[in-house]
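Not every chain is included here, but those present sit where they belong.
As written, the chain order gives the labels A, B and C, with residue 1 at the start of each chain.
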Amino acid sequence: MPYTPDIKRPPRDLVAALAEVGTATASSELYKLGIRDPFIKGPVPFTRGRRIAGPALTLQFMPKREDLYGEDEYADREKQLHRHVLYHTQPGDIVVVDARGDMSSGIFGEMMLTYFAGKGGVGMVIDGCIRDAAKAFALDLGYWMRGTTPNFHTQTTLMPYAVNVPIACGNTFVTPGDIIIADDDGAISVPVDLAEQVLRLGSQHADWEDFSRLQLAKGGDLRRYYPLAPEAEAEFELWKRENLNDVASHD
Amino acid sequence: MPYTPDIKRPPRDLVAALAEVGTATASSELYKLGIRDPFIKGPVPFTRGRRIAGPALTLQFMPKREDLYGEDEYADREKQLHRHVLYHTQPGDIVVVDARGDMSSGIFGEMMLTYFAGKGGVGMVIDGCIRDAAKAFALDLGYWMRGTTPNFHTQTTLMPYAVNVPIACGNTFVTPGDIIIADDDGAISVPVDLAEQVLRLGSQHADWEDFSRLQLAKGGDLRRYYPLAPEAEAEFELWKRENLNDVASHD
Amino acid sequence: MPYTPDIKRPPRDLVAALAEVGTATASSELYKLGIRDPFIKGPVPFTRGRRIAGPALTLQFMPKREDLYGEDEYADREKQLHRHVLYHTQPGDIVVVDARGDMSSGIFGEMMLTYFAGKGGVGMVIDGCIRDAAKAFALDLGYWMRGTTPNFHTQTTLMPYAVNVPIACGNTFVTPGDIIIADDDGAISVPVDLAEQVLRLGSQHADWEDFSRLQLAKGGDLRRYYPLAPEAEAEFELWKRENLNDVASHD
């Protein structure tokens, strides 16, 4: 059985907090930290409404070469590296796959995905496809990917090549253990060493945002309310007091 | 603050009537009037089931050049032209954006879209993406676009360049004030000077269509019922009388 | 009126059984029989949750040449071959169209699709688009296609060319009468001569799969339960007995 390394996982609460930050804010903050484009381009949300974050288990595919990966891989299933990346699953993990954008290779099928969900995995980001889609969508997992296919993973042009190594996914560089955030905007990779900073910057509360959103929804002037202009500060303070009173009166 | 022109809006009832006509009929009628392909190709419906029409406010992006659009644009927010196109919003307007098909630039985010909805805007046709998708989909707006992204609009390769000028969107030419119709088929641009003709042609009632649809749904012969063949006229007349009777009996 | 051949239809129960097999299993079995890639790549499921199978009626488009297919085709509607493929519809049929991946030609509209549904057709696999999408999705039909468009079929660059001839659809070869299976994974073409073998191979019951799925969902070891390892056989036998008892006790 091939040896594949595990990953170092970041603290749970850091990951949970980044999920709250979301991809849009995190992407902006990463930009300020010098990362121009953390967006994993290609995979799109198939499970709309989900927002997840977790450390990346990575799986890399390469163009198939028949002398290296042939029919007999199926005799010894332990040679199949897409199984191995799943063996490492811990609750909260996300599997990220460089499947080279291939539209006719189904990286995982129903049984693998069931195992992954059973182990506590929360989602898949695949620059490619899965198979058994109907059953896959019934599992409690989020999917960001290019599409679906009935073919299995090594049927046409790919072979699994490495587990938990740095990969390119959707033309973005992902190292194992980076924190993936994925929601309706798509998936991004937060380099683990920058995660604390992204969180700190992303959480600095725009306490006026709730107020401004309300005004904008009522047809308020964008110039006055976004960002909050100095001449609207008094109005905002009043609103805050009234809301606080409201809140207080509930007690 | 840069000056950007407003648009001339067509009569409200003309626009409302074109929404009833829908994109498929309008596209056919435009073809008869000499417009070969009014279809805005690329943006797809993200809010299935909606049918809207409205005058086009236009926004044009260009490839970013850092000496012209750099970091300091954020110091002076009024230089950001994507804000300016929204300043022109009147109830019923549709914003059409040439975002050059870019998949890693989020043209608008939640706050901008909230403002647009608050002003009465009805939809967005973007040859590109938005960000803050989850919140954007919660607003009462229709979206025809290529996708979603966490990145902001000038993060990677684009800069906003002009407002309410003629643009190419999805490889179709759109002038400010043209009437956009968008539904589950996609979005089209109706040149405003042809709008009355499109409406007149598109509204000529195929009074037999309801009858024929019923027959076809029951397995009727396509040759007999679509288009209505002379030999089915009598049957249609009978059906009409019976339906009229029905209708009459309701009174 | 042009003559177009009908197809030879396979036995109903063979088709129904293949629908049960599904695309993922059938694709794997076809691979074992020497068919490397039966997947129709490009068309994607627009009616998620459906699984259909049926014999293929085929329709081929070619690049438009105006001296061969011009405006006056509309004078004589019987020259329009997209009508003719529908004339052959029998209950359970699937129409497969090589529309050359074109995104601005709507192969069928509402009335044609209503007729098709009325005749008992079950679905469309189109390497291209339909129009009148809102009404089309209200019909009881499955759609696997690239997208939607308001344009009609010969508006821009295509002309219908042949009915019930072998075609390439989504870069897969489809002969009239081949059995199409389509579900959330996509659509495949099963060469009719291989259909019995695919069924036989695909139906060999993995009786342990229900047991294994349960164990995996609970976090069981992939190595133990998928495929079922010899050391888990006893556990499986026990589970079977208990389930049988359960079932028996229901009687």
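Note that in this section a contact is a pair of C-beta atoms (placed from the backbone, for glycine too) under 8 Å apart; a residue touches a chain by one contact, two chains touch by 3 or more.
Remember, it's a predicted structure, so these values are computed and weren't measured experimentally.
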Total copies in the full complex, given that 3 are placed here: 6
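In the analysis below, only the chains that are shown with their structure count from here on.
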Given that chain A and chain C are copies of one sequence and touch, is their interface built from the same residue numbers on both sides (over half shared) or different ones? different
Distance between the centres, which are taken as Cα means, of chain C and chain A, whole angstrom: 32
Residues touching two or more other chains, restricted to chain B: which are they? none
Chain A partner, complex, touching residues on chain C are 22-24, 26-28, 31, 36-39, 41, 44-45, 48-49, 51, 183-186, 188, 209, 212-213, 216-220, 222-223, 225-227
Seen from chain A, its contact residues with chain C in the complex are 77-78, 83, 86-87, 103-104, 106, 109-112, 114-115, 117-120, 131-134, 137, 147-152, 155-156
